[in-house]
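I'd like to ask some things about the structure below.
Complex shown without one protein chain; remaining protein chains in place.
The block that comes next holds subunit A.
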Amino acid sequence: MLLDLAQSKKILFFGGKGGVGKTTISSATAIARANVGGKVLLVSTDPAHNLGHLFDRPIGSQPVRITAGLDALELDPGETIEKHLKEISSSLHKMMPPNLYGEVDKHVALSRDAPGMHEAALLERMADVIEEGYDDYDLIVFDTAPSGHTARLMVLPEMMSAWTEGLIKRREKADRFAEFVRELGQDSSMEDKTIGGATSKEQERESKIRQILLRRRHKFTHLRERIANEDETSFIIVLAAERLPVLETIELHDQLMKANVSISCLVVNKRAPSDSGDFMEERRIQEEVHLKTLSESLPESERHDIYLQPHDVVGIAAVEQLAKQLQ
């Protein structure tokens, strides 16, 4: 089941409500794929990183080897933002007199906590991880943050490329005006008041602005194409057979459809087994009620059930055990 999917795709996203077992299921899928001889990269995008807890070992922002064929990393947007800001600071320093360094640094520091910074940095790292890992790995598995966060992350590339597109168009327009002005000869009253004036220094600035914007657009368009490519990329929603996770799953499914992300299946985790006494039997019947709601709302979606484990899933051995259920 999940293994077939893992073998036929290049990129898998696991999402769903908090606490349903996204990290466990995505890790088990990654291990199952590695066990049949694939190179897999497991990536956590959740700011509250759980991969380290699951495998009971530290995992950082650089890939570490978990077991044969499986590397893992936890994206750290904070670290990406720091690096980004440092680069901006240093290029600003180059063009400002030293007595203004303090002002520049203050401005940049204020941007650190601006809304959207974390998302943008996360998106940037995600794009890089996919590009860098695409050839080295047979499969890249993303263990994402709870529903709302992830639905937004999926529409972000589209939004951002529209934004850069808009800005590029505006620059082109400004550039055309500058071109006209140049053709009509010099006018000293305006020349030094525009960003893209007639001097070569201004043209250089203009082309640098253009370069940055084009690089951005390229990155977003590429990421968007990868995510939207159904043959390579798929989204799996993990849930528990309870009222709230079921309702949230239906909503997330809706949001992802709107973002043109294809959802290949639903994984119902921690299902009550059928031969484990009266209590479990009662629970199982209760779960069927919720699953009926689910199949009524999402009749097209394929569903896989994973049964409740008697023990916690912690460490590689336990995840390997669970991975066997996915074959």
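The rule we apply is simple: a contact is a pair of C-beta atoms (placed from the backbone, for glycine too) under 8 Å apart; a residue touches a chain by one contact, two chains touch by 3 or more; residues count from 1.
The rule is short, and it goes like this: contacts and distances are computed from a predicted model.
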{"item": "\"Formate dehydrogenase subunit gamma\", \"Monovalent cation/H+ antiporter subunit C\", \"DNA helicase\" or \"Binding-protein-dependent transport systems inner membrane component\" - which is the UniProt name of the missing chain", "value": "\"DNA helicase\""}
{"item": "Contact partner of the left-out chain, one of A:75, A:178, A:246 or A:323", "value": "A:178"}
{"item": "Residue of A:56, A:103 or A:254 in touch with the missing chain, whole complex considered", "value": "A:103"}
{"item": "Option from A:134, A:163 or A:307 whose C-beta touches the chain left out", "value": "A:163"}
{"item": "Residue numbers in subunit A that touch the chain omitted from display", "value": "81, 84-85, 88, 91-92, 94-96, 100, 103-104, 106-108, 110-111, 114-117, 120-121, 124, 159-160, 163-164, 167, 170-171, 173-174, 177-178, 180-181, 184-185, 187, 189-191, 193-196, 205, 208-209, 212-213, 216"}
